[in-house]
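Supplied in C-alpha cells, the structure appears directly below.
Every protein chain except one is present and positioned as in the full complex.
After this line comes subunit A, so read on.
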Amino acid sequence: VDHYRVSPKKAALGTLYLTATHVIFVENSPDTRKETWILHSQISTIEKQATTATGCPLLIRCKNFQIIQLIIPQERDCHDVYISLIRLARPVKYEELYCFSFNPMLDKEEREQGWVLIDLSEEYKRMGLPNHHWQLSDVNRDYRVCDSYPTELYVPKSATAHIIVGSSKFRSRRRFPVLSYYYKDNHASICRSSQPLSGFSARCLEDEQMLQAIRKANPGSDFVYVVDTRPKLNAMANRAAGKGYENEDNYSNIKFQFIGIENIHVMRNSLQKMLEVCELKSPSMSDFLWGLENSGWLRHIKAIMDAGIFIAKAVSEEGASVLVHCSDGWDRTAQVCSVASLLLDPHYRTLKGFMVLIEKDWISFGHKFNHRYGNLDGDPKEISPVIDQFIECVWQLMEQFPCAFEFNERFLIHIQHHIYSCQFGNFLCNSQKERRELKIQERTYSLWAHLWKNRADYLNPLFRADHSQTQGTLHLPTAPCNFMYKFWSGMYNRFEKGMQPRQSVTDYLMAVKEETQQLEEELEALEERLEKIQKVQLNCTKVKSKQSEPSKHSGFSTSDNSIANTPQDYSGNMKSFPSRSPSQGDEDSALILTQDNLKSSDPDLSANSDQESGVEDLSCRSPSGGEHAPSEDSGKDRDSDEAVFLTA
C-alpha cells in the first residue's frame, strides 16, 4: 500500500492508498476519518495538471460521473501515482477485473442461485412462447451461425434452418432477424437484426423469406415495419461498403422507415460536451443551457424515445410487427427495442422485469459491454454511452409516469454504476459466447441477485400493482414535446449532493409506508389483545412489559423527522464560489461501494466504511429540531462566506 499525503480541493487533508482494486482516500480529520473509495474500473481519465506551490494536482474523472482532484505534495509521488493509476485503470486481462477478486461472502449455492434469478427461458414463456407461430430455434447451437447472438433464439415457425442461415449470410455479422418481444394481445412482435448486405442492388431470397415469415407469424397484419434507426445519410453511405438497408421493392409487404439516431461516435462526443458543462466551475444559467443545447444530448435522448414510441405504437395500435436494425444491431437496436418493450409491457417496469429486459435486449443479444464501457484497455473509439442513454430514457419516462415503475431513480443509478464497476460478472465481455468461455457464472457473482436482495432500497413508493398507470401501454403524446425531456442532474451531477433536492420524497414516502406496515401489524396485535382482555377479564399487569411497542413506534417517527431535517450545506450552492468540491461526492460513492464492501472479505474495511455509508448520512440528519448544521458543514460555510464577500 502506497502512502501519500494528499489534499483534495476542499480543505480535506488525508492519506491516499492504492490497492489492487481501489483508490482510497482517508481524511485525517480525526472525528470523521471519512473515506472515499474509487474502483479502478470506474476511472475514466486521469489528468496531471501543472504543479503549484501546494503540490501536484491530479484530476480523476470517473465513469459514474464522479470527479476528484488530488493534490499530492511531492511531484515524484504524484508521477508514481499517475503511472500506477494509468496502468490500474486499464487492465488488459479479464482476470484483473474486480469481479474476479470480489467476494461477497456467499457460498457456492447462493452464487448459483444468484445467476438463475433472471431466467430468459422463463421470460419467453411469460410472453406466451413458444406458440404456433414462433418456436425456439437451435440453429445457433454452439454459436455456429452468429457468435454474438445467444444460443436460445425465437424465430417464426416457417423460418427453416435453410432460411435462417441464408438470411444470416446476408446480414452484418450474421445477425439475422430474431424475436425480441412478442405482444401477446395481438400477436405482433418486435424483431431485431443487423443491416442487410444489400449494397446498391444485392438481394437475398432467404432474407426476403425471413421477413415474409415474420409477417406471417402475425396474422393480424398484412405488412411488417422495417425500422432502420440510423439517419438516412448514414445508411446510404453504408451501401457503398456493401451494406445498407432493405429495398421496399425486393421485400413484399414491408414498410420501410428511417429514424435518425446518431452513431456511437456522435453520442460519445455529445456526452463529453454535456459533462464539460456539468464540470464548469460556476456556470451562469446561460452557460449551462447553452452548453446543454450545444451538446445535443437531450436531442439524442428524444430521438431514441421517438423511435421507441413509434415502434410501441406500431405494435399496440396498428398491430403490425416491426423489424428493427441499425448497423450491427447491437447499440441503437438494443436501445430502441428495450424502450419500446418498456412502453408496451408493464412487466418490464417492475424491478425483476427491468433486470430481465436488460438481460434480454442487452446482455444476451451481444451488446458489446466490454468495448462500449472500456472494461479492458481497448480502442477508445469503441467507447460510447449507449446503455447510459437507455437508462436515461427510463428516467425520463419515470418523470412523466411517476406511478408506473416499481423501481426508483436509485435503482437506475446503481445499475449504471455497476455497468462500469466490473464488480459483478453480468456486464463483462462482448457476448454470451465470451462469457461462457470465461466461465463468468462460476467465477463471479450476479448483480441482479445483489440488487434483488437490497430491493427495499430500490422501490418506488408510488407504485401500486393495481394502479391505472401500471396497466398496459404507456401513452405518450405525439406532439413534439421537447420540454418533456429534462437534464438529469440526479445522474450527471449526482456526486454534487448540494445540487440535488435536499429532501427525498421517495425516501420519505418509503419511511411512511414502512411505518404504515408496522402500524398495521400493531393494530392487529392490539385488536387481538383487546379481544382477549375483554373476553377473559384477566390480570393484565404483565402486559406492561410490552412497552416496547410504543417506543418502537416513536423510533419510526423520528426517522421521518430526520428526513425533514436534512443537514444544511450552503457551500455547494452559491455558484459564485469554488463550490465543486470533490469531497462532496464522497458520501455517495461510499454509499455504493460500502454496500458492497460490507460483503467483502476484509472485515476492517466493512467496519470502517459502514460509518461512511448512507447510515452515516442518516445519523447526521438525526439531531431532530437541532438548530445548527453539523459542524463540518458550518466549517464549509465559513469558507463560502469568505468567498462571497471576496467576490462582492
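Here is the rule we use: a contact is a pair of C-beta atoms (placed from the backbone, for glycine too) under 8 Å apart; a residue touches a chain by one contact, two chains touch by 3 or more; residues count from 1.
What we mean here is this: contacts and distances are computed from a predicted model.
Candidate names were "DNA replication licensing factor MCM4", "Myotubularin-related protein 9", "thioredoxin-disulfide reductase (NADPH)" or "AP complex subunit sigma", and the UniProt protein name of the unshown chain is "Myotubularin-related protein 9". One of A:Thr45, A:Gln272 or A:Ser489 touches the chain omitted from the figure, and that residue is A:Ser489. The chain not shown here is touched by just one of A:Cys99, A:Ala159 or A:Cys278, and that residue is A:Cys278. Within subunit A, the residues in touch with the undisplayed chain are 278, 283-290, 292-293, 296, 298-299, 302, 400-404, 461-462, 464, 467-469, 477, 479-487, 489, 493, 496, 498-503, 505, 508-509, 512-513, 515-516, 519-520, 522-523, 526-527, 529-530, 533-534, 537-541, 543-544, 550, 553, 560-561, 563-566, 568-570, 572-576, 579, 625-627, 629, 634, 637-638, 640-641, 644-645, 648.
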